[in-house]
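What you see is the complex with one protein chain gone and the rest in place.
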Amino acid sequence: MSITGQQLEDIRQARATTTATLRPTVPALEEVLYEPIPLLDHGFIRVIDYMGDDNAVVQAARVSYGRGTKKVSEDRGLIMYLMRHWHTTPFEMAEIKFHVKLPIFVARQWIRHRTASVNEYSARYSILDKEFYLPAPEQLAAQSSANRQGRGDVLEGEEAQRVLDLLRGDAERTYADYAWMLNEGTDEQAADPDRSGLARELARMNLTLNTYTQWYWKTNLHNLMHFLRLRADPHAQYEIRVYAEKMLDIMKRWVPITTEAFIEHRMESASLSRTALAAVKRMIAGEQVTAATSGLSAREWRELAATLGLPEA
Amino acid sequence: MSITGQQLEDIRQARATTTATLRPTVPALEEVLYEPIPLLDHGFIRVIDYMGDDNAVVQAARVSYGRGTKKVSEDRGLIMYLMRHWHTTPFEMAEIKFHVKLPIFVARQWIRHRTASVNEYSARYSILDKEFYLPAPEQLAAQSSANRQGRGDVLEGEEAQRVLDLLRGDAERTYADYAWMLNEGTDEQAADPDRSGLARELARMNLTLNTYTQWYWKTNLHNLMHFLRLRADPHAQYEIRVYAEKMLDIMKRWVPITTEAFIEHRMESASLSRTALAAVKRMIAGEQVTAATSGLSAREWRELAATLGLPEA
Amino acid sequence: MSITGQQLEDIRQARATTTATLRPTVPALEEVLYEPIPLLDHGFIRVIDYMGDDNAVVQAARVSYGRGTKKVSEDRGLIMYLMRHWHTTPFEMAEIKFHVKLPIFVARQWIRHRTASVNEYSARYSILDKEFYLPAPEQLAAQSSANRQGRGDVLEGEEAQRVLDLLRGDAERTYADYAWMLNEGTDEQAADPDRSGLARELARMNLTLNTYTQWYWKTNLHNLMHFLRLRADPHAQYEIRVYAEKMLDIMKRWVPITTEAFIEHRMESASLSRTALAAVKRMIAGEQVTAATSGLSAREWRELAATLGLPEA
Partner (left out) sequence: MSITGQQLEDIRQARATTTATLRPTVPALEEVLYEPIPLLDHGFIRVIDYMGDDNAVVQAARVSYGRGTKKVSEDRGLIMYLMRHWHTTPFEMAEIKFHVKLPIFVARQWIRHRTASVNEYSARYSILDKEFYLPAPEQLAAQSSANRQGRGDVLEGEEAQRVLDLLRGDAERTYADYAWMLNEGTDEQAADPDRSGLARELARMNLTLNTYTQWYWKTNLHNLMHFLRLRADPHAQYEIRVYAEKMLDIMKRWVPITTEAFIEHRMESASLSRTALAAVKRMIAGEQVTAATSGLSAREWRELAATLGLPEA
C-alpha cells in the first residue's frame, strides 16, 4: 500500500472531525471509517460513508414510522425470514461507499457487477502511479488441469523465479516507456523541452494489466451481498476474493444480524437440483445411492458428494 | 395528513436521539429529518436518511483521499462543470431515503422510475387505512382541449359539486364494502363470527385508485434529479408535481450547490433542435424568421417561440 | 377476453405477413406469435416479438463467430452448466416482448420487477374500457390463518355470493360515475353539451383496482426466469401466477433446453441453509434428527420437512 504523506494527512483530518447527527450510526463501523485496509502488495479498501444499519432493513420491511421499535429478537427473526424467503428489497435500503485501490485486471472483473455506482481515477486526465501487482510466491500457481478457469499447484524453483522476473521486468519497462512517451517529467527526470509528449489517453495503452487503478464504489446492501456471494466464493479468482473477504468483515461490523443471516442462508447454504433432491430423499430413506443410480451426470454427482461430505467425493 | 399518536411519538423519539459520527452531516437537512411535510389532503413526505453532501460529488469526481480539500469556489466550479457536461456518475455518490404517503394513482406514475429502491405497505399483508384523495376545488379541472393528456379550465358550479360528491361517495362505499368483506372488525363494528372474511389480497381489489398507500423510497442524487426534471415540470400531473416540488425544496437544503447547478442547467435550461438552432442563429444575425421560414412544424414553432419569449407565442 | 373486431383483424393481418430473415427463428414460437392467450375473465397475454433462441445463449457464452457449431449434446450440457453455476449473463442475450391485459392490482405487483421495459395504456390520455376482474367462485378464498399474506379455504354460500355482488356492484357503479364525470359520450349515452367533463387524468382515480389495464412488457430471458421463479411459485398470488404459468409454457416453446435447465435447477430445486444442510448430513448418516435436535426454528423445520417429504411435515 503506497499512500503519500498528504493522503495520510487527509485521512487523519477526516477521522478527526466528529459531528452530531439524528441518523442511525454504527459505532463498530465508525471505528474503521476512512482507514485504508491493506490488500495484496499495493492495494487497499477504505469505507468512505454508509447509510442505515440492520434496523433500516426492518424499518423498511414494516414501512414503519419510527426507528424499529420491536424487540431485538423479533427484528432478528424478521431479517432471517426476509433472507430465507428472498424478500430482497428491504436490503436495498442500506448503502455503503468504498474507496478501493486494485489492479486493472481485477477492476475488469469487478466492474461486471453493474448495480453499483463507480468513479474511477481517469488515466485520460491524470497520470497513473508506478505501482503494479506481483503475486506472492505462494500465489504463483500453474493452470489447473481439472478446471479450465482455475489454478493448480504452486509453481516452484526456476520457473517461478523466471515468471516473477518477467512480470516485474515487463511492468517496469512498459511503465518507463509510458513515462517517456508522456514527457511530463518525473522526480528522476525532467521533461524534454524539445518533445511534445504523447496524449495521456494514448500513452496509457502501453501499461500492463497488473497496474493499479483506484475508484470510489458505492452499492446497496442487497447488491453488496450478491457481489460477495460470487466473489468471496472459493471459485472466484484469488486476487478479487481477498477484497471480497475484507468487505465481508466490514459488512459484519456494519450489519451483524444481516451478515449472520447471509452466511446461514447464502454463503454456506447448498442448492439441490430437482434430481439431486430426489437422490437425497432416497439416501435419507436409507437407500444406497450411487453415481450410476442417482440420475446425475458424473460432474454433478461429484459436486453433490462434496456438498454432502460423502466418501465418494 | 393522518398520523396517529403512536406514530407521532415514534417520530418524536427518532428526533430526540443524537449520536456522534465521522460522516459528513448536513445541518439544514437534519433540521427536517423524520418530520412529515404535509401534501394534498392526506399525504406527506419525510426524509428518513441521507448519505453524502455536495462535497461527496466533488470527492468522487476527484477520487480524492480526504473530504474535498480545495477552495469552495473551485468545488462549486467543478459541480457546475460536471452538470453542464453531463458527467453524471459523481452525482450517484450521494443518496437519500424518503417515506411517502400518496394516492395509488400517483404511486403508479412514480413507480415507473425504475432506478430507485422501494418498499411499499402491503395490502396483501395489512389493511389499508380509510383515506382517499379528493381534489381541492381549484384542482378540479376539465379535460384540456389542446393537450390530450392535460387539464383545461377549472370545473365550476353544479358539475364540480357533483364530481366531488361522486368521488367521495364512491370511495366511501367501496371502502366500507372492503371492510365488510375483510370482516376483521373495526372501531365501529366487531367482526361477524359466522363469516370467514375474504382474503386481504383479494379484498383490496375493491378500493378506488385515489386510496392512499405509503412507501419507503430511496434513490441517489443523479436519479433524484432525473425524477425531478420530469415530475417538477409544468407538464407533470399536478398531484405528483406537488411531491416533486417539496423534494426540490429538500434537495436545496441537502445539496445547495448541486441544486443551483441543476436549476441552471436542467430545470430552467432550453434544448434547441438542429433546426431550431439554425433558426436562432438567423434571428441573432438580424433576420426576421417566421413559422413558415423556420423549417419547424407549427407545434415546434410554438414551442420555440414560447422558449424565446417571442411575440408569436 | 374482450377484443374488438378491428383488433382481431389487426392480429389476423400481422399473422398473415411472412418475411425472410437471416436471424434465428423458432417455429414453435412463431405458431403462437400475436395470438391472444386468454387468462382470468378478461385478460390475455400475447407474444409480440422475440430475439434469439437456446443457441443464442451458447453462442454468447462461447463468444463464437457462427451460430453455435458444436453438437447438440454439448450445447445442452453447456446450458445446464451455466444454469447450475449461476453464469447468468449468457441468458441475457435472448429477449421477448409481450402484450398483456391484466387487472391493475396485478399490474402493481408485476411492475415491481424493474428490469424490464414497459409501455402501459395511458388513462391520462385515453379512456379505459369497462372491464374488471371478478374472481371465479373457486378463487374466492378466506384469509389464511397460517400465512399473513395467503389464502385459506374457499368462501361459500351467502357470504361468497354477497362478496361477488359487492365486487361487481362497486366496479359497475364506479365505472359508470367515471364515464359520467368524463362526459365524453358512450355508445349508450351522448355527452352532455352543457358540461365540461372532468380531465381524464383525474377521473381515472374513481376506478377500482380490479379494472383491467394493458401494456407492452419486454425483458430478457434471464430476467424472465427471475420473474417466473417468484411469480410461478405456489406462494405467489393466484391472479399473477396464472400469467406466469402461461409465460412458462411460452418459454418452453421458445427455449426448450433452457426451460428444462430452469426447472431442474431453479423451479424444482431446493435451497438448504447451513443448519439445514448439517441436519441432512446427519440424516443421511442414519441419525434420527428431530425438530428439537436440528438446530432449526419450528418454522424452518416445517419447511425442511416439507422439502424432504418427511413424515413430520
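Each chain carries a letter (A, B and C) given by its place in the written order, and its residues are counted from 1.
Just so we're on the same page, a residue touches a chain if its C-beta (ideal position, glycine included) is under 8 Å from a C-beta of that chain, and two chains touch if they have at least 3 such contacts.
Bear in mind the structure is a predicted one, so any value in this text is a computation, not a measurement.
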Task: Which displayed chains the hidden chain touches across the whole complex - done: A, B, C
Open item on the list: Touch as defined at the start, partner being the missing chain; which of A:G43, A:G66, A:P90 or A:P135 qualifies?
Closed with: A:P135
Open item on the list: Tell me which stretches of chain C touch the chain missing from the display.
Closed with: 3, 6-7, 9-11, 13-15, 17-25, 30, 33-34, 48-52, 56, 59-61, 63-67, 69, 89-90, 92-93, 95, 97, 99, 117-121, 214-216, 218, 220
- [ ] List the residues of chain B that touch the chain left out of this view.
- [x] 77, 80, 84, 86, 89, 112, 230, 263-265, 268-277, 280-281, 283-284, 286, 297, 300, 307-310
TODO: Quickly run down the residues of chain A that touch the omitted chain.
DONE: 103-105, 108, 111-112, 114-115, 118, 122, 124-125, 133, 135, 139-144, 148-153, 155, 159, 163, 166-167, 170-171, 173-174, 177, 180-182, 184, 195-202, 204-210, 237
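The definition used in the following text is that only the chains that are shown with their structure count from here on.
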Open item on the list: chain A and chain B share one sequence, so how far apart are they rotationally when you fit their Cα atoms? Give it in degrees, rounded to a multiple of 5.
Closed with: 180
Task: Chain copies touching (chain A, chain C) - same or different residues, decided at half shared - done: same
- [ ] Could you give the separation in Å between the centres of chain B and chain C, each centre being the mean of its C-alpha atoms?
- [x] 29
TODO: Please compute the C-alpha centroid of chain A, do the same for chain C, then give the distance between them in whole Å.
DONE: 35
Task: Contacts with two or more other chains, residues of chain C listed in rising order - done: 112
